[in-house]
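One protein chain omitted, others in place.
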Amino acid sequence: MVKLAVDINGYLLKNPVMTASGTFGFGEEYEDFIDIGALGGIVVKGTTLHHREGNAYPRMAETASGMLNAVGLQNKGVDHFVSSIYPRIKHYDTGIFVNVSGSTIEEYIQTAEKLNGLEQIPGIELNISCPNVKEGGMSFGVHCPSAIAVTRAVRDVYKGHLMVKLSPNVTDVTEMARAVEGAGADSISLINTLLGMAIDAEKRRPLLSTVTGGLSGPCIKPVALRMVWQVYNAVKVPVIGMGGIMNATDAIEFMLAGSTAIQVGTANFIDPSISVQIVEGIKAYMLRHDITDVNSLIGGMLID
Amino acid sequence: MVKLAVDINGYLLKNPVMTASGTFGFGEEYEDFIDIGALGGIVVKGTTLHHREGNAYPRMAETASGMLNAVGLQNKGVDHFVSSIYPRIKHYDTGIFVNVSGSTIEEYIQTAEKLNGLEQIPGIELNISCPNVKEGGMSFGVHCPSAIAVTRAVRDVYKGHLMVKLSPNVTDVTEMARAVEGAGADSISLINTLLGMAIDAEKRRPLLSTVTGGLSGPCIKPVALRMVWQVYNAVKVPVIGMGGIMNATDAIEFMLAGSTAIQVGTANFIDPSISVQIVEGIKAYMLRHDITDVNSLIGGMLID
Amino acid sequence: MYMKKRVELFTVTRNRRINNEYIVLYAKANGELPDISPGEFVEIKVENGQNTFLRRPISIHEVHQETNEMLLLIQEVGEGSRLLAALMPGDKLDLIYPLGNSFTVPKSGRMLLVGGGVGVAPLLILGRRLREEGAEVNFLLGARDREILMDLTDYKQHGLVGVTTEDGSAGVKGYVTDHPLLKERLKDMDRVYTCGPDAMMRAVAAVAKEAGIPCEVSLENMMACGFGACLCCVVETREGNKNTCTEGPVFNIDDLKGW
Partner (left out) sequence: MYMKKRVELFTVTRNRRINNEYIVLYAKANGELPDISPGEFVEIKVENGQNTFLRRPISIHEVHQETNEMLLLIQEVGEGSRLLAALMPGDKLDLIYPLGNSFTVPKSGRMLLVGGGVGVAPLLILGRRLREEGAEVNFLLGARDREILMDLTDYKQHGLVGVTTEDGSAGVKGYVTDHPLLKERLKDMDRVYTCGPDAMMRAVAAVAKEAGIPCEVSLENMMACGFGACLCCVVETREGNKNTCTEGPVFNIDDLKGW
């Protein structure tokens, strides 16, 4: 038997495969396809203090080996999550993380507070990197002082695991990583989407209502891998890597680069059962390579 | 007849299609395939003050809709360019721009000075964005003070057209653009490659000798288009856009986003005649859309 | 009844070319095909496409329950649909299905089914089901010209078929709204269903609304997942944004904002 469990700074995932926020709904959308309990963890849709309608349609454009989205954190607000959604999903036999966003630090604080003490929610993922909202979102995550401020403020009120999700749209991601580590993050997840844009040459119009949007999928994998490796070498807290993971090989690359766990995002749209297949694929790789503990892959890239 | 000529701040290109540095050699490599004179301009290989052997092999990895490279500015130095290469290529009936790199400001200055007064070289492209060298290169291009310093220093000594090439590996590309504009850039080209990385999961080793390298190709197009649009809206000097341009439609998208001219890079490897085909494709688009002057495409994206 | 969504590898049994732009793929399930309701769609993985990263949503055109075959009407508009149109018997088709809600199928009444372009696809299975339930079916199918007009044989089995073409090369010249079925006989109808280009659906919806006749539209919003996970396909309704892929693609126009 191979050992698949990984410890993200005190919280144990049964295996390193999680799903990425905004690509996995609240898990329910995938119940027809997989046993959610087979996953190491899931991160549910970005949640804010108040109900948000998100951005206008169109919100999506296909790009080379990827896609742009401009959903803009559409959600019914944290109270709705706690009262209506949580009771429906709390039976999942996996760690449920809530992705938390806000326009002001006060909103982040209040949202996090409302998630305190939900027994089946071991932690939150602080989204300081959403490129698709006018205020807050990414603006917190691209400058150190604001990243520190929001992380520290939430750390002060939130009792569970605090994962902070970084933006790739920065000059030096290690600076941001060290900043949020210093401010109390228990783990760091990355990358969120790259800010991109697409144009319809025939109509001479942007393809997204918001003109720019977030790029995800295999096209961003090289950038994501690089940032995971950089951050892994810069901080002590566990790194949760993502960005274009489509299969078990990709997942293993992220672990070799320094990820303790990984998140599967856009790939879920193309194959809704891929996350569970990745768990199986990691097992197969370990057997083939005579690896008994998945932890030995973390940061295991060999450099001469 | 359609009008294809564009003016990049005083220098006239016969059409908006240039080729990108490092992907077009010195033009000679393409003589078998195309008439170089059919292009608006070419930017030759990155040139430094002294001879450089570049990075160790392997220098290349294929990625989803793109590639990573870690060539590391291999070149024989500016003196060799002036004495041996320039005489061989100066007959090209197109604008030849030399891509200039350095490890210190002094090196940039000396290299640029040696290119002064070469009659068939209307300008240089200042590469302050190369991610593949340990010193200099990108480090100049990701912080405003150094970008300003190197641009101003070269501006003081170089008499021709000064194009400055920006790195996409920054938090705010408009800040960099305004900085180099203020420091005397005649035009701004972007984007250079995104810093990325690739791993061989089976061998558990990086695919590049340098671990990280520069990502190019269609995978980066959404990021490039976004940055071109941002910079177009931030500065007055002309913008020369590039990043994943594979065909005329892509080229037109870059013009609509604000490019006065565009550069074709990685696509040359896949089809060595693509640059000239793009000139033809732009003509065809203009005829189909009843456009008589290509200049009307520049920044022509319609937003409600 | 809720049908569990699934990912399944179908086998192409036939590729029937309708005209220059349209083909019908016959895709056979491995086992028994579940019940399919008119209006539901599939998400197809396009193998070997260099620019087809996401799946492609395609309506279920008709179902042959006896042979466990699903028919998909595909218009070649880009790389994805061209690759699908090139599939041959024996090729595999990776589908997620059944997706979306479905059209209302009353047991009686006079129904007008208005389709434009490839939007005629879901109207065939809808027409059949309406007829089987006991309603009277009237099709009104619009096309650019006779060259890309659908094969009408199948439709004619289920009801009357009116046709318009923009150039008058078949049926009434003009848009569907120029056809007597919509201009004169609309008031005799109990319900209008429409699927096709946005402009056409809005025009049909406008006349139906004016005549006070219930109207259901099937929207073709851009979709990334097709099963409610990405929130990319939203449409504004009176109750806020709804997912076209799960709460649609069929909407009653009274529920849509701006229709």
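Each chain carries a letter (A, B and C) given by its place in the written order, and its residues are counted from 1.
Heads up, the rule we're going with is that a contact is a pair of C-beta atoms (placed from the backbone, for glycine too) under 8 Å apart; a residue touches a chain by one contact, two chains touch by 3 or more.
Note that this is a predicted model, so its numbers are computed, not measured.
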Among shown chains, those touching the left-out chain: B, C
Contact with the hidden chain (one of B:7, B:35 or B:53): B:53
Sole contact to the chain not displayed, among B:217, B:243 or B:258: B:217
Contact with the hidden chain (one of B:69, B:103, B:187 or B:230): B:69
Hidden partner interface residues of chain B, rising order: 22-25, 29-30, 32-33, 45, 53-54, 57-67, 69, 71, 74, 217-218, 266, 268-273
Chain C, residues in touch with the chain not shown (by the definition above): 47-50, 83
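In this text, only the chains that are shown with their structure count from here on.
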Topology of the chain contact graph, where touching chains are joined (line, ring, star, complete, other): line
Dominant chain pairing [most C-beta pairs in contact]: A-B
Interchain centroid distance [CA atoms averaged], chain A/chain B, Å: 34
Averaged-CA centre spacing for the pair chain C and chain A, given as whole angstrom: 36
Distance between the centres, which are taken as Cα means, of chain C and chain B, whole angstrom: 47
Sequence positions of chain A contacting 2 or more other chains: 63-66, 217-218
